Structures are given as structure tokens and as C-alpha cells.
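This is the structure I want to talk about, given as C-alpha cells.
Of the protein chains in this complex, all but one are displayed in their positions.
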Amino acid sequence: MSDTAILSISGLSKAFGGLLAVNQISFDVHQGEIVGLLGPNGSGKTTLLNMVSGALPPTQGRVRLRGRELTGLPPHQIARAGVSRSFQLVRVLPSLTALENVMVGAVFGPDAVWGAEAEAIARALLERVGLSGRERQRPEAMTYIDQKRIELARALAADPQVLLLDEWLAGLNPTELQTGIALIESLHAEGRSILMVEHVMDAIRSLCDRCVVMNAGAKLAEGTPEQVLSNHDVIAAYLGDENA
Amino acid sequence: MLTTILVASVLLGGAYALMAMGLTLQYGVARIMNLASGETLMGAAFGSFCLFTALQIGPLLSLVLIVPLAFAINWAIYRWLLSPLVRRAKNQGMLEVDSILATFGLLFVIEGAMLAGFGGNYYSYSFLAQPVTLLGHSFGLNRVVAFGVAALVALGLYFGLNRTRYGTAIRAVAVDPVAAGLVAIDVPRAAAFAFALGSALTACGGSLLSMFLTFNASMGVVFTMKALIIVIMGGVGDPRGAVIAAFLLALVETLVAALVDPGLTLAATYLLFVLTLLFRPQGLMGRRA
Amino acid sequence: MIFPMQRREVIAVAASMAALALLAGLPLADDGFWLALAITIASYVAMATAWALFSGPTNYVSLATAAFFGSGAYVVSALAETAPWPVVLVAAAVVGALLALATGLATLRLSGMYFVIFSFGLAELIRQLVTYYQTQFTGSVGRYIFVTISAAEIYWQLLGLCAIGLFAGWAINRSRLGFALRVIGDDETVAAHSGIDTARAKVLLFSISGALIALVGAVMAPRFTYIEPQIAYNPMVSFQVVIMALLGGAKRLWGPLVGVIPFVLLYEWIAGRFPNHTHLLLGLVFLLVVYFVPQGVSGWLEKAWRKLQGKSA
Partner (left out) sequence: MRKHLIGTLAVSAALMAAGLVQAQEIKSIKIGTAAAKTGPGAGGAGVTHWPNVKLWVAQVNKGGGILLKSAGNKRVPVELIEYDDRSSNDDAVKAIERLATQDKADFIIAPWGTGANLATAPVFAKYGYPQIAVTSVTDKGPELAKRWPNSFWLLGGGQHMAGSLVELLKKMNAEGKIGKKVAMVHVADGYGLDMVAGARPALKAAGFDVVYDKSYPLGTQDLSPIVNEIKGLNPDAFIAFSYPPDTFGFTEQSKIAGFNPKVFYVGVGGAFPVYRNKFSAATIEGVMGTGGWDVASPKIQDYIKAHKEANGGNEPDAWASSVQYAALEMLQQAIERVGALDRAAVTKELGSGEFDTVIGKLKLKGNVRENPWAVGQWQGGSFYGLSPTNLPGAHTPILKPAWK
């Protein structure tokens, strides 16, 4: 669409046997933009994210990062190209300390830093997500939100061009949610490009520049949060037809 | 020629299948990779040997004694020896390490006990070693009978698991022990039952094999490995996979022996196993992880 | 994870060097039973350490040890009478590494018990093929190895391999590769999505491990004088290596070391005192260890050490 597109998804489809989980989805993420990916459960959001990050090979369509072809590459190559992600169910590394968890992103990311430099990056990021002083703790002993923080810091440590967040705000209590939203907002402020799957409407309204709504694998609507959330089809998809 | 090969491989597969089914139940439901399985097999073979030579009780009759005994002993083994390991394991990996170590110890204990009782000598007896004609070819009656019993037991197991309430409970534990616990299934009891049942099947296989095999106290590990190959090839936790894999391996063994070169039979079975996993990493009937 | 060498590490390295020098002097004190026992221990320490290099961090339990060991021994039987010893060793290492490379590439999609049994099946397949090859083309399964290498020389070479194994483990732990493996061991999905080429890391490490084990096989071969597939590809070797490494604790570099030593000594003691009930008693001891030393010998030692420090502090 636009030449400032940093991540460009075109005609992306995924079939599991006879089931079409993602059907011909196309949209772009521009530099410094937060794009929300919405849709009811089972509409194919996570599958789409998995195809972007390389966890699943697409059946059809393309993914490009600044014009570079990512389609079909294995996840480690996509990560090194500058795409980082968090997981729907938080995935921290239990036998590593908090600091080491975050360092993973820096060490194996696009810049491949090592040693003191990687450690410095990780320390700075732990501080940024609010975990300074807990570098030596193991994530097992931490609360859910702190584990999520570690996961986010790990993704950021790679200094990604695009950050993929899969329901990163889900499961947080109201206070935690405010902290979380503020954290993502600060990423927005420093100009990060983010594609986030999210259900929390407050977050979507306050964070997203644009939203893409999916239903049953297909794209239902695209636009600003206000536009899509008032869209009849979207309401129908979320709440059932009779409420539309 | 082809009919001989087919019948011979079916007969051979029957004996393999029982033991493999036992092992797959133990691993699938009780989550214990039982390395002492071959020793259970040999123990039952020795039991049948003793009953036959000392008391003239035939191996078929001795099943009535040996199989329940194996069930009881292994129930106790699971309850007292293995369930503490299951309880203390934080994850499947830890349990795997612990169960490998513990059943390896058990292997040594049972083998040591058999060595103390029987020494290292070969044992063998003749039972129903007479020809019977099937499809125009003669086969050992003992092998045919062993297959028949194995088939009956396998069918019984299949119906037990699929058509009874308790069988369904056991299958539920195999799929997801946590969820099974939530719907009021006594998971530890089901696991103990599955472990004991698995050993009972293995013991049954041992009694049947003793009718036509020459064995000694140190041979158990050979059978354990054979059964493990079958279980993994079939896909963990599904007795049907074990049966199919057992017959496939037996078929390849007989085919290669008759048509290619008997020197390559074992190589061929291992090759089949390796190739299967290369193309189906979860085994023939296994669920994708 | 601290990058420059710490004082503690310097002390550990210095102490290891001193211990190694001390151990190297053993043949001067005794060249009979104790040397023979030391050879057994050294060979298993080298193999278990090499095994744990790969299996410790990744949690992949390999039963292919016998395949590497046996192939190393067979390289010796094929080359020992024509090539100089260092060349033979290099050839054995290369064969072990290539075999591990092929195995590694074949097993990338397997995990858990599937990998365990696959590695066993592959080792048995290799044994069967070697047997068949020899039966058909050389007319004899057995090969005589008449190389005059003294027991002391075998022992020194094994010590060298132990040192190489431990050093490699230490160096890998400090490297990106070692870090990558710890991540893989924890969560392979996260590893891949963080930019780690998991396949490459695993195969690379498996090759290093395979080469080391093949070297142990090569060094041990002259001691057998006569090798056949039954002896060289003995599956019990694979089992014992796993058992000893797990007993010690495969997560720590020195874990296999503290697993092998008590295991071999205990085995030897029981075998000497109760030759007719070795397996029975060993099995019982084994069960006791599993129940009462749940984190392996190294975990137990670490706990005891911490307790001791706590008391003195």
C-alpha cells in the first residue's frame, strides 16, 4: 500500500487439512505504528502471527520485511532479520536467570552482541520493564506479570524492527494492566513498530493506530479502532448476529 | 511360498505384540518406561518352565497362575516403588530420568534373583512341538497356539479399554492425567492398574514364548529392546500401534529371511524402524506432540 | 553468567591441572589392577562427559554411544597396522563426527522417548550392517588388533581425552553455543524465535560428542586385542554411560565424573565380594540411590557443600 510499510502481509493463507484457518489476509504495518489484530477466539489471529514469525509455513501468500522476503523462512532466520515476538502463554526459560533470559534476545538477535555488551543491554531493559535489582532471580519464582515483563524485555533485547505481541496484556489485573499499557505506550513513543493480537478493548483504544479484524480466517475490517469497533460486521462477529 | 511367509510372520508377530502392548500401556498410562519389562518376560518363562518340568503343568494352564501373580507383584512394585517417583517428579523429563534409573535397578534385581536361582544356563522344554497344517504348509503347533492365545488376550484388552467404563477411564488418563483427575478419575489407581496390567500382558507373552524358545536368565534385555522398538515405531500409548508395528516388523523379518538373505533380517527390521521414524516422527499411530 | 574468568574459575582450572598431573603419575605407582581399574574409570569418565556435553543441556538422551565407540574401535582395526597412531586417532575422530552428523540430521524431528529409542535402533542397525559386511566380504567377524601400546599409554591417552572433554565443556559453556544449548534445553520454540539455529547447534554439539566417544573407542581397541561387532558395539556401553551420567547429574560439567567413579568402584567392590550376586546387590544399591539421592551425586554434593559453608559462615 504505502512505501513506508515495514511489514507487508499479502494474500496469506494457511490450511490445516481441509480447514482454512487463515484465508487471504493482506495488510501492512508502517514504521512506528501499532497495529491491533482483533477477532473472536479461533478466528486465526495466532495462526497468522505464527506464519509471520516462521513457526508455521504459509500455504499461500507472502510476508515481507522492508521488501525482504520472509515467506517460508525458518523462525531463527526471521528473528535475525528483525522480527521478535512474545507468546500467547508466557514462555520464559526456567533454568536461566532473569538477566540471562533477556540476554538471549540480544545474543542471538540481528546484532549478535556478546559478553559485557549483551549484559548491559539486558540490564537496561530489565530496568525499563521495572525489574531492576532482580537480575539474578529465576523466572519460576516470579509472578505472572513479571514473567511477561521478562518475555517482553527478551523480545526488545533483539532491537527488532517489528515486535509481535500475542495477547501480551491478557490475564493481568487492572493495576497491572495500566502498567502494561504504559509500557507499550512508551515503546510506541520511541517509534517501535508493533503488531499485537489483543482482546482488551481499553488497550486497543488507547494504543492502536490501526486495527485489523479477523473472523473465521478472513479479514473482516480494517481501520482506526473507532472505525472497526463500530463496524456492524465486527459487532456481529463478536456478539452474534442478533445483536447487530 | 508367499502364504508360508505371511503365516509365519503373523505367528511371530503375535508373541512380540503382547509384550509391546504391555510396555506401551505402562508408558502411555503410568508414564513409566519400564526397562525391566524383559525380566518380567523371562521370569514368566522360568515360571512356566518350572511348573512344566516339576509339576507337569502345561504352560497354557500355568497362565492362570502366572498372569495374576505378575499383576499382583507389579501392582505392589508400582505402589511402593514407582509412585513415589511419579509424585516427586516436577515434569515429564525428570520422571523419565528417574524411571529409567529405577527400572534399570529393578532389572538388575530381577535378573540377579533369576541368576541366583537358575544360574546362567540355557533352559528349554518341548510342548506341543508337533506339526499342524495351515493353508497347505506345516507350522509348529506351539507357535499357532501361542498366537491364538495372544490374539484372544489382545482382543480382550481392546474391548476392555474401549467398551468398559474403567477402560475409558484408563484411556482418559493416557490422554491427559490432569484433566482425568478433574473428572473424578482416581489417577494413581488407574496408573497402578495400567502398570500391573502391562506387566501381566508381558508375563503372558513370556509363558507363551517359553513353549518354543531357548532362554536363559540374561536374555531379558534383548526382549526389552525389541519391545521398545515396537512401541516407539507404533506410537507411544496406543496399543493398536504396537500391534501393527509388531506385525510389520515380523513380516519384514520373515520376508527378508526368505527372499533376500537371512543375514540381513535384523538389519532390515532396524532399517524399517529408522525409516518409519524419519517420515513419521510420532510413530505409526502416535499423536503429534 | 560472567564473562571474564573469575577467581573461582582460575582456582578450579589450576586445581584440575594439578589433579590431572597427579593422576597421570598413577602408572608409576601401580601397573596392575589399579591401573586397569583407572583405565575403566577414565574411559567411562571420558565417554560420560562427552555424552553429557550434548545430552546434559539439551535433555536428549542418546543411546548411540556404542555406535561411536565401536566405529572408533573399527577404525583402529582397519588402519592401526598401516598408519601412524596419530593419524589413526584423527581418522577415528572424523568417523565419529561424521556418524554423529548423519545421526543428528536424521533425528532433528524427534524428541523425548522417540529420540532415545531411535538412537538405540540406529546403533543396532550399524552393528548389523558391520556384521553383515564382514560376514560377506571379509569372511570373519573378528579382527585381531596387534598394536603394542602399553596399559599406561592407554591410560594417559584416556586422561587426555577426559581433559579435552572437560575443557571442551567448559569452553562451550562460556560460548554462544553453550548459551544457545541451555536455551534449547529449556524451550526449543523460544530458542528458534530468538534467532538460534537450533538444528545447527544440536548437530554441531552432537558431532563434538560423537568424535570424543569414537576417540575413546579407538584408544581402548588395542586393549581388546580382538574385536567383533558383539564386543565393539556392545549396547551395554550405551546404557552404562547414560546411567552413570544421570547418576552423577548430567546438568553439571563435573556431574558425570562424580557419577562414574562411585559407580565403577561400587561395581568392582560388589563384584569382588559377592561374585555370584553382583547384579542383585547392585540393583538394590541402585534403587536406594534413586530414592535417597534424587538430584544425582553432583546435586547432593552441592547441597552438602552449601550446608558446610552455611555452618562455617
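A, B and C are the chain letters, set down in written order, and residue numbers restart from 1 in every chain.
What we mean here is this: a contact is a pair of C-beta atoms (placed from the backbone, for glycine too) under 8 Å apart; a residue touches a chain by one contact, two chains touch by 3 or more.
Given the structure is predicted, the values throughout are model-derived calculations rather than measurements.
S.K.: Quick one: jot down which shown chains the absent chain touches.
M.R.: The chain that is not shown is in contact with B, C.
S.K.: May I ask which residue of C:55, C:107, C:128 or C:194 touches the chain that does not appear here?
M.R.: Missing-chain contact among the listed residues: C:128.
S.K.: Hey, which of B:68, B:93, B:119 or B:156 is the one touching the hidden chain?
M.R.: B:119
S.K.: Of the residues C:37, C:164 or C:284, I need the one that contacts the missing chain.
M.R.: C:37
S.K.: Pick out the residues on chain C that sit against the missing chain.
M.R.: So the residues of chain C touching the missing chain come out as 30, 32-37, 39-40, 43, 128, 131-132, 134-136, 139-142, 144, 146, 220, 223-228, 230-231, 234, 236, 268, 271-272, 275-276, 278-279.
S.K.: So which bits of chain B touch the chain we can't see?
M.R.: Looking at chain B, the ones touching the missing chain are residues 4-5, 8, 12, 111, 115, 119-126, 129-131, 137-141, 212-218, 222, 250, 253-254, 257-258, 261-267.
As a working rule, only the chains that are shown with their structure count from here on.
S.K.: Spelling it out: a chain qualifies if it touches chain B and also touches chain C; which chains qualify?
M.R.: The common neighbours do not exist; no chain touches both.
S.K.: Look at all chain centres (mean of CA atoms) and spot the one farthest from the centre of chain C.
M.R.: A
S.K.: When you take the mean of every protein CA atom shown, which chain's own CA mean is nearest to it?
M.R.: Ranked by how close its C-alpha centre lies to the overall one, first comes C.
S.K.: If you average the CA atoms of chain A and of chain C, how many Å lie between those two points?
M.R.: 43
S.K.: Averaged over CA atoms, how far is the centre of chain A from the centre of chain B? Could you give it in whole Å?
M.R.: About 48 Å, centre to centre.
S.K.: Residues of chain C touching chain B in their complex?
M.R.: Where chain C meets chain B, its residues are 59, 61, 106, 109-114, 117-118, 120-122, 124-125, 128-129, 131-132, 135-136, 235, 239, 242-243, 246-247, 276-287, 289-291, 294.
S.K.: Looking at the complex, which residues from chain B come into contact with chain C?
M.R.: Chain B residues touching chain C: 27, 33, 81, 84-85, 88, 92-93, 96-98, 100-102, 104-113, 115-116, 221, 225, 228-229, 231-232, 236, 263-264, 266-267, 270-271, 273-274, 277-278, 281-283, 289.
S.K.: Using the touch definition up top, name the residues of chain C that touch chain A in the complex.
M.R.: 1, 3, 176, 179-180, 182-183, 185-187, 189-198
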